[in-house]
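Structure provided below as structure tokens; questions to follow.
Heads up, one of the protein chains got dropped from this complex, but the rest are sitting where they should.
Letters A, B, C and D mark the chains as written, and numbering starts fresh at 1 in each.
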Amino acid sequence: MSILADLKFILPEIILLICALAVLFLGLFVKKKSILGVLSLAGLILAGLLLPQSYISGTSIFFNILVSDSFSEFFKYLFLLTAAIVILISIGYKRILKEDRGEYYFLLLILTIAMMLAVSSHNLLMIYIAIEAVSLLAYILTAFRKNDLFSSEGALKYFLFGSLTSAVMLYGISFVYGLFGTLDLSTISASLNQAQNNFAVFVPLLFIFSGLSFKCALVPFHMWVPDAYQGAPTPVTALISVGPKAVGFAVLLRIFLCDIFISTDMWVCFVTAVSIFTMTLGNIIAITQTNVKRLLGYSSIAQAGYILIGFVVATPLGIKAVLFYLFTYLFMNLGAFACVALISESIKSHDIEDYAGFYKRQPFTAFVFTVFLLSLAGIPPLGGFMAKFLVFAAAIEARFIMLAVIGVINSVVALYYYVKIIRFMYLSEPKETPILPRPFALNFALVIAFVSILVIGLWPCPVLNWINGLQF
Amino acid sequence: MSFPILSLLVFLPLLGSLVILLIPKKKTGAIKALATVITAAVFIISIFLLIKFNYTNTNMQFEERLTWIPQINVSYHLGLDGLSIGLIFLTGLLSFLACISSCRDIHIRHKEYFFLYLMLITGMLGTFVALDLFLFYVFWELVLVPMYFLIGIWGGARKEYAAMKFFLYTLAGSVFMLLGILALYFNSPVRTFDILELAKYAPAFTLGLQILIFLAFYFGFAVKVPIFPFHTWLPDAHVEAPTPISVILAGVLLKMGAYGFLRISFPLLKDAAHYFAFPLAVLGAVNILYGAFVAMAQTDFKKMVAYSSVSHMGFVLLGMASFTVTGFNGAILQMFNHGIITGAMFLLVGVIYSRAHTRDLDKFGGLGVKMPVYAGFLSLFTFASLGLPGLSGFVGEFLSLLGGYYTFKTVTIISALGLVITAGYFLYMLQRMLLGSLNEKWAGLSDISKVEIFTLVPLMIITVVIGVYPLSILKYQSAAVIDLITKISGVIQ
Amino acid sequence: MLNSLIQQLNNSGLPLNSFAQLSFYFIAGLTCLFAFLVVASRNVFHSAVFLALTLLSVSGIYLLLDAQFLAVVQIIIYVGAIMILFVFCIMLTSRISDKAIRQVNQQVLFSLTLALIFLAIFYILIIKSPWLSSGAEIEPLSLKELGRSLFSKYVLPFEVISLVLLAVMVGAIAIGKARKE
Amino acid sequence: MVKFTHLIPVFPFIAFLINIFFGRKIKKVSALVSILFSTVSFLVSIFTFIGFLNGEGSYVVYRFLSFNNTALDFGVTVDALSCMMLLVVTCVGTLIQVYSIGYMEKDPRFSRFFAYLSLFMTSMLSLIIADNLLMFYMGWEGVGLCSYLLISFWFEKMSAARAGMKAFITTRIGDTGFFIGILLLYFITGSVYFKDLSALDTQNNLFYIAALLIFCGAIGKSAQFPLHTWLPDAMEGPTPVSALIHAATMVAAGVYLVARTYSLFMLNEASLAVVGVIGAITALMAASIATVTNDIKRVLAYSTISQLGLMMLGLGVGGYSAGTFHLMTHAFFKALLFLCAGSVIHGVQTQDLLKMGGLFKKMKATSITFVIAALAIAGVPPFSGFWSKDEILAEALNNGHPVLFSAALLTSLLTSFYMFRLIFLALFGRPRSELHAHESPKVMTIPLGILAFFSIFIGLLGSPFTHHAFQNFIAMPGLHHQEEIAVNYLAMGLSILVAFLGIALSYLFYIRNNKILAESVRAKFKPLYNLISNKYYFDEIYDFLFVKPALRLARISSGFDSGVVDRAVNLAASQTIVLSKIQAWFDRYIVDGLVNLVGIVFQVSSGALRRMQTGLIQNYLLVAFFGIILVIIFKLIGGN
Partner (left out) sequence: MIPQSHFLILSAIIFCIGLFGALTRRNAIGILMSIELMINAANINLVTFNKFLGSPDGLGQVFALFEIALAAAACVVGLTLVISIYRNAKTIFIDKINLMKW
């Protein structure tokens, strides 16, 4: 049977599933919960090792529902890395109750599977289901600090916003089905050519775009972000700031690469506007934030705006820039949230003012946090700079001068609030100065992210080669 | 490939800063010693380069080229020519002297300080030797972060404001430069970031495009120089920064902007450069006069010196805008001299501040009696700064004005009036500091110490030597300047 | 009564010439009415009841669309399972005092405008769209074909949904468990 | 031998270095160091002079600048003018340094003083030997610096500090003109060498402008109208400084500059006329002010201004040799005058003429030399001043400038009047206050003697008795018209006449009636009565015809000077400061304010925009859906 034969293409997902179930069951018996984390990590690593074997370039599997190509492989690595780092962060994060650990890791792994499926989907049906799965699991994880009103509130807002937008997206998909009689992306794109600028096509596509905008947190679908980020347990914040966002972009790219959001003037205009609003709004509101998680939430909104520039220009370089940006963004954002997790573990606060003099209490954390923030701000020679550089390069190449100018002005504005955190950490003196311990796993996550950011910044060739080698 | 001496020069401080990270925080002595040794080594290498440098050769020397990011044609390309050799020497010298000064002036968080300080030096040196725009930009920005901390942590009362302002201001300028770099890259027929390569293609761009790119670069450089009205970060940053950092700021950082014009804007975008020559000259005059006037009104010693930098950099701008050999020579020389003289001025400000804990000029007076040696140094550098012939400041100003006069008569004459105002505020300062009767409050001040004298003497010697024998430094650059002018204007003026 | 209604509808020029058509408009009218009552009831219990009725009417629509299996599933899952959940949830969370409180927020006007604009847009869309279908009715899908499709071509989504249901269940239990400090 | 010329400035520089760095160790020895090195300079100057007479000339020393295939070489000019100046400056300079040993004996910054003097010598000498304008300018500014340092040498006195600054800035104003003139000249001729000036094209108006700009420098440095106000204030410095810098050498540099670039001025009659007229105005004005000034040093300062004006006048009327001749003689007798005054001040510890009197008996040596100097400046034959002044008068008359001639003549009259007023008030008559005057030490009086010797005899070099040896020596080789060296007996006669007239008048006023000054003050209120009460008929007539108007004129010009010109200078300075304050305000609040405004705008908009985030999920949804609608509406309107 071809179905069974196709299973080998989703071997990593299956491994993860087995691992997830094992973790769930073991969670009922094992006392030392960090074992569960290690087991999950092992599963992720195994999946990662199996990943190169599991694809033959451009193969359609499961009746064209999935496609196995290097593009999805790239994102799958991205998600595996994300999940691994998030698990490392979680191991040392004490605010998730011990007895829930099994479920927690289980959900995390399932979420990873859902994300991996989402990027390899080649059918709107599968895309919708995978995205919905990602969302549902993300809502649950957001609410995982169940005795905390912030957590519940964030999750509920996240859920309501997500459900409504996914209903809209679903509605759009239903129209697409009506228009084309199919949900397979390549078939749609084949028949789309005649009616690309048609209002009737535009609106359903817009609805789909809205649903994905919610995932990517683009304006005006960004408003859940600060609340959900603030409320969620920090490792989960880290996860949802990277994983689902990357899913959104990956799916956008997938759809885009199938020539579905045809670069008509209207779309370009519209996406340009979204990009500008997203980065500007995110950056400006971030200026006056006092809660670090919220601030980083707005910052991640702004980052999405930069990434969107790559879509707007729609050149090969633009696409590569998006991929590169997402890859870098993974490390710097996860790193930043890992630091936030670490700091909140020690000082029990997310208020910037409480970060005062943190350099004295945990010099290493303060240092790497600074590096992550500067990377987010796009200061060379860190990875974030390379990413921004490519994005702006794509804009200039395609002569989107205004967009590039607005982009760079935004990155200056952004610097202000990133530096605000640094300022508190280094330029103020702490109220009390006990030196605080650091959990090993978190440390490890920090080191991975830190080294990656440096390497990407100084020696981006491997990543660029990888991205250049991707087949779309 | 020969020994990569430029890489050694650039990355030695970075290496040093990493080693400093390994030294325990408590061992401040070891940290200071290491930093001093490293900066001394940098200084020695820069002298070595000066000796080995063949100034009749207009090509790049000590060139190094490696591919770095082949996917976007970024290369690791370093080189030295007559435009940069002087600045390398200046950087080497000032970082060494400022390091010595730091050992004395910095009292807290030594490890972080010297870590950042050495990183800063790498950034500055790299900017002056980078021949790849990407690399140039990386070094350029690399300067910002350490500088932010150096001002922000070890600065004065409004340090946070000043540091943030500096950071934002310069970044705002440089991001536009980034766009300019990208525009050059994508518009050249062969996509490259290499400055020497681009110099072959960029001059063929249409004027409109050149103007656009020139403006993009202009923002980056103008903030650094700084050109009116982008100068307001400067007084804040200079005033709040600790003494050694003020020295570096005024001595080296400001030169990065002017160097950028000479290295990138002018040779690559020559039509636009000619197009903007007159506005640049006018801005130069505005800088000279405006800076001088504002300096005159200051009561804070350091702020006055900071504004005098604005004024002095106006001469650089005027010289550059003239597009004459004379003017360019003057501009480069003025850059060098300004680095030396203003560096010394800031050191002198530091000397008095570390003793009196105030810089309010109105509160001083009669220090000439109490601190005769200090008074001597202060007078010397003041006179050098106000352009007294026989001291180095004059030669640069003279050549700049000479060049400027060739091209823009009226503007230059107006600028020359700045000389009077400059004399006015500097003498006014001297009068308030040294002359008159001694304020009893300062009866306990001790005269300048041996270490401080040690930091000032090399600067003094250079000031005098260049003043009476400017060819000693001009010879390094003149061939390169002629080459540059030939490239820009086609003819030598 | 019904006849006169049909008569009236006939007079209105609508192409109403079979029982199916009649029942469609009847059910459609009911659905709309119930749906409206779901959002308009002050009492959330009433809303739940109207929601159940709406879902029932929708399953009627499914029947009209020759989707018998779906209609059954709709009744079993929606009316049978989801509605129970709703009611339980309402009972767990409602307090007597809540019933007297205003049930709508302050953005009613905005929302109404918005909904109406959407409706207009949908109307334009539906009228103007080049729907792929010719309008002619096609042989209904047999249950067998549906089943085959479900377990061959769409087996992966099917399995994924099962996984999602499992995960959501686990998650819901984890979150919903009684509080422990 | 001549190849040592460039070392002349180097010797004092060595002395400067020794004194500035080791001054504290060697203390009083520093004077010897300075004197030794300037003596060496003097000797080398003599060698240079001999070498010049043997026909050796200018040469290049080192390459200063090089760019654009053109180079600027620094060399030395060896010609008559520079030789003369070298000799005068080294000679006078050395003598004054010797004198200073005594004068500055008790000063705590003794060695610093000599260091500055040496530095001054360096600058002045390099200015003199400069073969190009740039090097000249360097020396020029150098002497300005030393002048500043020395005027404010006693900087504890605020007035001294201010005076130094005023001197520097006022001269700098002129210097800026000079500097622009150099630039202009460079771009017309492509050269800054003096030797190239003689071969210029006459038909270029720019040369006129260049000449005037260069003259601006001279105006500042030589304290000519209207930039003369710094010089009287400069008397705050120690007296040897006044003698050396503000009488004998530095202020003469302006005249020297005009002489150096004389061929440039000669290109255009108008530029010479400007020089002459400015000179005349200055000479008359300063002389009349000197007649009513009571501060002994200020009298001499105004006298210096006046004499410099006279030199300018001489140059302006075409008397190149006359002007330079007077420059030389003036250097000696004015130095002598100042040193004598210094000796007097040293002896009586006051500078107020009205408090002196009868010092002749107590300070014999000083008084005799003082009188000699006074006779020299008054133009009494055969003292040196007579010959040189006569030369200027003669040139003015010969070259057809009657107005300037009469101005010069009037100046001469006033000069002898105020000079002897000073002599009579200070040295003769009865002591007007309790003064414990004593003669100065030998180290001070011996230089006085030597200078007195020169004051008497140096003039003979240019007299008919030596067949105008000096004029023949100095005459410019490239000068277009050879000066007519003939004795103009009319001029000479008038000159002698006014000299004696001046002396006689002052004798009448200040010896025969000491109260005249008090009377004239009283005359303001009751003018006629007081004057009639004077027994002297001449007094009355003179008073009516001359003294009163003269005094009034003097008062007016003095008042104009301090009330208008000086105030204008000060006003300009204060206006500059006000302007600078305004600009600083502008910088702080407008330029910087705009920058901060951007920041504030971002802050405020951030504060406003974050209010959008109400925390109510349904608001969020509403916004999101309105976003969708917006796009659709745009599409509907513009998309199709």
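Some points to look at:
Following the convention adopted for this analysis, a contact is a pair of C-beta atoms (placed from the backbone, for glycine too) under 8 Å apart; a residue touches a chain by one contact, two chains touch by 3 or more.
Keep in mind it's a predicted model, so treat the numbers as computed, not measured.
In the full assembly, the chain not pictured is in contact with A, C, D, by the touch criterion defined above. Looking at A:83, A:108 or A:140, the residue that reaches the missing chain in the full complex is A:140.
The omitted chain makes contact with just one of the residues A:54, A:182 or A:362: A:182. Of the listed residues A:167, A:402 or A:451, the one in contact with the hidden chain in the full complex is A:167. Of the residues in subunit C, those that touch the hidden partner chain are 15, 18, 20-21, 24, 28, 31-32, 35-36, 38-39, 44, 47-48, 51, 54-55, 58, 61-62, 64-67, 69-70, 73-74, 77-78, 81-82, 85-86, 89-90, 92-93, 98, 101-105, 107-108, 110-112, 114-116, 118-119, 122-123, 126-127, 131-133, 135, 137-141, 145-146, 149-150, 153-154, 157-158, 161, 164-165, 168-169, 171-172, 175-176, 179. Within the entire complex, the positions of subunit D that touch the omitted partner chain are 610-611, 613-618, 621-622, 625. Along subunit A, the points of touch with the absent chain fall at residues 125, 129, 132, 136, 139-140, 143, 146-150, 152-157, 159-160, 163-164, 167-168, 170-171, 173-175, 177-178, 181-183, 226-227, 230-231, 294.
In the analysis below, only the chains that are shown with their structure count from here on.
Among the remaining chains, C is positioned farthest from subunit D, on the basis of C-alpha centroids.
Comparing each chain's Cα centroid with the centroid of every protein Cα atom identifies chain B as the most central. If you average the Cα atoms of subunit A and of subunit C, the two centres end up 33 Å apart. Between subunit A and subunit B the centroid-to-centroid distance comes to 43 Å (mean Cα coordinates, whole Å). Subunit A and subunit D have centres, each the mean of its CA atoms, that are 79 Å apart. The multi-chain contact residues of subunit B, meaning those touching 2 or more other chains, are 168. Across the assembly, subunit C contributes residues 121 that each touch 2 or more other chains.
Per the touch definition, subunit B reaches subunit D in the complex via residues 165, 168-169, 228-229, 231-233, 290, 292-298, 324-326, 329, 366, 368-369, 372, 376, 379, 383, 388-390, 394-395, 398-399, 401-402, 405-406, 412-413, 416-417, 419-421, 423-425, 427-428, 430-431, 434-438, 469-471, 474-475, 478, 481-482, 492-493. Touching subunit A in their complex are the following residues of subunit C: 121, 124-125, 128-133, 152-157, 160-161, 163-164, 167-168, 170-175, 177, 179-181. Of all residues in subunit D, only 602-603, 605-607, 609-610, 612-613, 615, 617, 619-621, 623-624, 626-628, 631-632, 634-636, 638-640 touch subunit A in the complex they form.
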